[in-house]
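The complex appears here without one of its protein chains, the remainder shown in place.
Chain nomenclature is as follows: A, B and C, assigned in order of appearance, with residue numbering initiated at 1 for each chain independently.
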């Protein structure tokens, strides 16, 4: 059984047909040996590439994009600990996640900061052999049930123009308070919390090596590609729901599924799916190529955001949203009720464009880094 | 105080700030003298034109599209009783609505029928001086709390090629059973029900004069224009929410509201609003011109669906959906939570394209009636 | 015979079937009593409203958008002379145009100025009872064969913050040199020239009363609505060409014209046509309402650009371009050759978005004037 089939079987049993609570699903996912699938084998993980991860997420999101999202966000913290943590931290954190299969949440955004992360106000102050982290973070997925939080904070050891660091804060550290989850438009299976950090002391070695915002860019390369991949899975689900519906829907002398206008729309959906997937895979290959380099940590830090990952995120947000519109047209008024899951898919698909950098923000990065400088144009 | 200001004042007091339950709102709307605003003055109504109705609905939908929709759907039944009912029915039904301000629901669609209304199976069988109506109807807005239902059913007195009639069924007639409302994607203030009619006997005079499906087209001209107008109000709300947010959102050295990219998006939203409104008004004027003719009943029956009304519905569905996308981008991740109402507006805007004829269905009518025949092209 | 029929008959005889040279066409247009159709009856014109003008241009552009454009641009200069010229200038210029039927060209843009018209460098220097105009103007339609040019230039009598005036320069004034026309992408029937003004002395009374750039905005209200109307005519032509082609094109067991996918596309084209026309008419009505006011000159000067005119121009550019894409798809490879005129229509339709203010420029005006200020929002 290949990887896709393995994940598909899991998704059918535990997501489409099983109980919806995140803890049960997460336990089953760990039992299947797939939690944090990117963790190196030496730390008890499956050691899958980002390219494999695209397939994993595609299959999960076909069944439930909320679970897919909860499962993938840990790739940021894990990747950064793996690349920029010292041996002790790597062994502790990655080993623990490998054994226990828990979540590694990210806690970055703050109120009124938006995309200008250089304005983050949370602080990390050295005190003896610890750093003390204080601040309030918004929109941290999985934070409540996570084992670790990756926190970006100002640090006096930071350079003048790079004052931020990335710190690993255990969820159960003193001073960590996690709010009730927000009510969100979609992705109901994926809880998003506010996190308050009040004088949380963690070992100084929990501070990753490098500029915090730059490291964050490195980690987001992986998560953005995987978020893009959720759109592939959801778009496939929309397609299949539409085709199943149309096969049984009488229209004139035949069925909707044979009607040229329906066929044309579904073919365009197929085209969106295929191009989204090509871009996700291209971007994953780019990431994996750098990751495979023995000098990956430095190369990633030098490059920051990868163009193909930015493009995958923006493009899949756009193409996925087109598919959402088509799908909801197919079901008409019926699709506006909860008799069919198309309404939920429309809401879930919206998420792709909005999370981890909106379109405008990512296009701004694309232009400044890759379009305006003639030498970087391809 | 002009009409728009009057409705705006009501909306602020009773929709934006008041309790959300439909009964309370409806009572206040009636107390304001605006329930069923199209009813002739002789029957206790305001006698407003469809052109005025566009403004009423625009202002209501700005505050709450669900209430706007519940308030407008009665225009179908009322218009048809007014044009095609006999004197007794007109006096009874319209007079009652004028006095009491209740709802006139429409019960047309059936399971697996979709847009092919000639396949409707509900029957209206003459029995003495009554007709007995039997069948099951889906998606009837306001049905539970309505005073009347407009039901389309097969009738043996119908022509071979026009077997359907339109019948007015009092909500409290024996045999009418209304289900719990569906859970819907949006428009939460507007309950949609399944209606079962089991041997409901109503006076024979409750059958309107004419082919039922043709009459339905006549009535839909009014409701489609008003549904289109809900998109204008919602789009204006999206615009204003975005502008308020942007005025206080720091970005670089200034605020988002001064940023050229934001300005460009909002100007495009303004363009959508202006063109939607122009089309709604044009279509309403077309309708009102026929309505003002002493021979309106026959002229409407001959023309059926008006092109400008079909266009208003399709176009506002499309333009409104573009505005929804823009609005949700502006708020980013914040807009995915319930801290701001943009998510609800996106869901509500979806409704415009889906209800009372999807885009494909209406375009099919446009092509067959107005594009393919050379003489009808403008 | 109503106005549309009159213009349609002209277009069939002189544009679709007649010789293509502009001078012959222009003479026939004058002979038909329609040259400068907006001129007041007292000056020998037809005195048509802008609302009528929309129909005129729609019909002309159906046959030839180049001729339509050449015929309409004079509305700027004529309107401004009518509103802001003194009695002598009005009698001379409008009377002459009424008798002779010639062109009134506009010469505004300069190299490297783009949309920032406050950077225009052409000068108008008082000398005795004349002003002497010097500078170089780009993109002046009809300049070579025109009788008058409306020139915007800096003037020492201008206010510090409004240094520009609008001056009427006869085409045959000493010092006016007109270049060969540009080769343009489309609109081949409408020549565009560079104009050099070298110490052109004109009577001081040829300077219009008011800030030149503000007056220009007033005049552009009329021409922008009429340019928008060219898109309506061209889109109707695309539709009819497609329908004629499809009626004779075998496809499977029938003809293309009966195929649901073709029908759907054409219905969407119909929807674009209808909404474009509604917006053009709405904008024309707005303009005509101000024009009918005895105090029109002051009211226009106070308001400058009208929102509905800006919207008509941007929207028709967008909708027309969508129609162009659809039309060219229908003809496929055949449409890429000169066997059918669809290629020319695609090129002509592009013009609507590019001339007299691109989309970005107009959206910027819309935002600053009508969206950002809360009191001006509708």
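Keep in mind that, in the parts below, a residue touches a chain if its C-beta (ideal position, glycine included) is under 8 Å from a C-beta of that chain, and two chains touch if they have at least 3 such contacts.
Please read all numbers here as calculations on a predicted model, not as lab measurements.
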item	value
Of A:28, A:117 or A:263, the residue in touch with the unshown chain	A:263
Touching residue (missing chain; options A:32, A:251 or A:366)	A:366
Touch criterion as defined above, residue of C:68, C:192 or C:243 at the omitted chain	C:192
Residues of subunit B (touch criterion as defined above) contacting the omitted chain	259-261, 264
Subunit C, residues in touch with the chain not shown (by the definition above)	109, 112, 114, 116, 139, 182-187, 192, 249-252, 261, 321, 325, 328-329, 332-333, 335-339, 343, 346-347, 350-351, 353-355, 358-360
Contacts of subunit A with the absent chain, listed as residue ranges	236, 239-240, 243, 257, 260, 263-264, 266-271, 273-275, 277-279, 281-282, 307-308, 311, 314-315, 360, 362-364, 366-368, 370-372, 374, 377-378
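Here is the rule we use: only the chains that are shown with their structure count from here on.
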item	value
Copy-to-copy rotation for subunit B and subunit C - C-alpha atoms, rounded to a multiple of 5°	180
Middle chain, criterion being Cα centroid separation	B
Interchain centroid distance [CA atoms averaged], subunit A/subunit C, Å	51
Two or more partner chains touched - positions in subunit C	260, 264
